[in-house]
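Excluded from the complex is one protein chain; the other protein chains are retained at their positions.
Letters A and B name the chains as they come in the text, with residue numbers starting at 1 for each one.
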Amino acid sequence: MLRVESVSKRFGGVVALDGVSVEVDKGELMGLIGPNGSGKTTLFNVVTGHVKPDNGRVVFDGMDITRKPVHLRVKIGIARSFQQPKYFPSLTVRDNLRVATRDEGLIEEALKVVGLSGKSSVPAAKLTLHEIRRLELARCLALRPKLVLLDEPMAGLAMREAAELGELIKSLNSTMGLTYVIVEHRLSSLFKVVERVVVMNAGRKIAEGTPEDVVRNPLVKQAYLGRS
Amino acid sequence: MYEILFFSLVLGSCYALMTAGFNLLLGVARIINLAYGAYMALVAYLYSGFSESMPVPIAAMLAMAISVALGTFGWIILRFIRRDEVLMIVVSLAIALLIEGALIWGYGPYQRVVPALVSGSLGWVSAQWLLAILVSVAVLAGYYIIIGRTVIGKKMVAIAENADLALMMGINPAKVYLFTTFLASLFASLASLMISPFLTVSPQVAWLYLTIVLSVSIVGGLGSVGGSLIAAFLISFAERFSAYYLDPSVEPFVPLLLIILVLLFRPQGILGRGATRWA
Partner (left out) sequence: MMGSYKPKIGPLRMGGPRALGDFAAIVGIIAVLAVVPFAVTSSYLLSALSMALLFGVITATYDFASIRTGYINLGYTFIMGIAGYVAFLSTSSPQLLALLAAVGGALGGVLMALPGFRLRGPFYAMATLIFPFVLIVIARTMYDVFKGDDGVPVPFWLPVGGPYAYYLVFSFAVVSLLVLYVLIRTRFGTILKSMSEDEILVESNGINTNIIKLVSFVIAGTIAGISTFLYVSLQGVMSTAVIEPIPLLIYMLLACGIYKPGGVVWSFMGGIGLYMFDIYLRGATPELRLAIISAMLIIIYFLIRGRHAAR
């Protein structure tokens, strides 16, 4: 479904991505992990169009989207959440979703799925962090996506909240057939959700496999513990 | 023909000098000072007012001293407003209006002639022209020496590049900002003394100055001193030559055309960095 082909990106002298290739299959739950600054968010930005890569291609559903602007990628089915949660604080929860779609029925449904129906006319500024993460998910759903990219959806949540969010993501995957790529630092919570993990370090992909495989991989251990 | 070439050079260096000050404030201290044109008008008025009662060089120096002191003192206000971009715009506009009002109050709403700093000429080149070029070149060369050779200049560059990083490296920004404001006031005052004798000056000239400064800095790159040098000569030559070869009525369209071209094809300006989306 999504194919990232040897993408590179430099910011000034810093190499953020160095020939990264990743493939995501339809209906898959993929985790993307790595130490801070390893290029995970940049990879997201390349896929969503917020960053234009220096080299390489991004192919979605057989279509080369490397140069497409952000809003067109959303239209063909790529939705994302942000590491620093983004929302419109002065708009109500429902109005936040109205920006995403004109379909009121879809808005109600998305709110119900994430459990925010009761707060639909509350200004988003009054939500708790946990609710904001859910609002972001509802916004992604309201876009009728095929692929959802979540950037640290569990950061700052309590253990139980994170587990709930994980369950929600999993159930959406099985009921609606959504494909996910999730960046997350809380590996234990993440590994309960995803089926496959890609590990990045210093702008390169260093490992790939099931959570169990990846944890045992010596390269991954080295990346997380620092090089000796 | 030579005369046009030379006059373009004269006006270009005046444009460069005045825009350099504006962009210095914008680039280093992140201040948008829309009172910049009014400040230049104030300098012109002070100078022309003093010149009625004392010899021209002394009047010029006195006007310079007062205005640079005022401009540097203005940092107190600028520091206060630089926290929010919209407020910078609003308050600096208010200051511009206050200055304009003060000029009308003090000197009346009439046009007045600003005397040239030096009289006489070398052949067809008037001495004021030569002086304008010499002063601009000297000041801008001095600026580049300060940037390249002195500690405070290097600190200025560091803050312009990355203010947070500079702060972490232990640079005290307050001093640097004060010095930047001083330099900007110096540039503006000198530019005003150079260019005002070519114009008929009324309190509204403030807005003409501001239009020139903004046009040049958008073409050259907002916040970039180097870019404003290039753009200043580009605009000045394009104005003069379009008026000479095409039609004098084309002249005012030239800056607008250049601005539109720049916005379309290189929105950050000729030498501006990609930071057009600051804020």
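Observations
Assume contacts are C-beta pairs under 8 Å (C-beta built on N, C-alpha and C of every residue); 3 or more make two chains touch, one makes a residue touch a chain.
Just so it is clear, the structure is predicted and the values come from calculations on it, not from any experiment.
Although it is not drawn here, the omitted chain touches the following shown chains in the complete assembly: A, B. Only one residue in the set A:86, A:112 or A:216 touches the chain that does not appear here, and it is A:86. Of B:6, B:182, B:207 or B:244, it is B:207 that touches the chain left out of the display. The chain that is not drawn here is touched, among residues B:4, B:163, B:199 or B:263, by B:263.
The missing chain, though absent from the display, is touched by one residue of A:14, A:125 or A:176; that residue is A:125. For chain B, the residues touching the absent chain in the complete assembly are 32, 34, 81, 84-91, 93-95, 97-98, 100-102, 104-105, 109, 207-208, 210-211, 214-215, 217-218, 222, 249, 251-253, 255-256, 259-260, 263-264, 267, 276-279.
Although one chain is not drawn, its touching partners on chain A can still be listed: residues 36, 48, 50, 69-71, 74-75, 79-80, 82-92, 95-96, 98-100, 102, 121, 123-126, 128-129, 139, 143, 152, 155-156, 185.
Everything that follows uses one rule, which is that only the chains that are shown with their structure count from here on.
Once the centre of each chain is set as its mean CA position, chain A and chain B turn out to be 48 Å apart.
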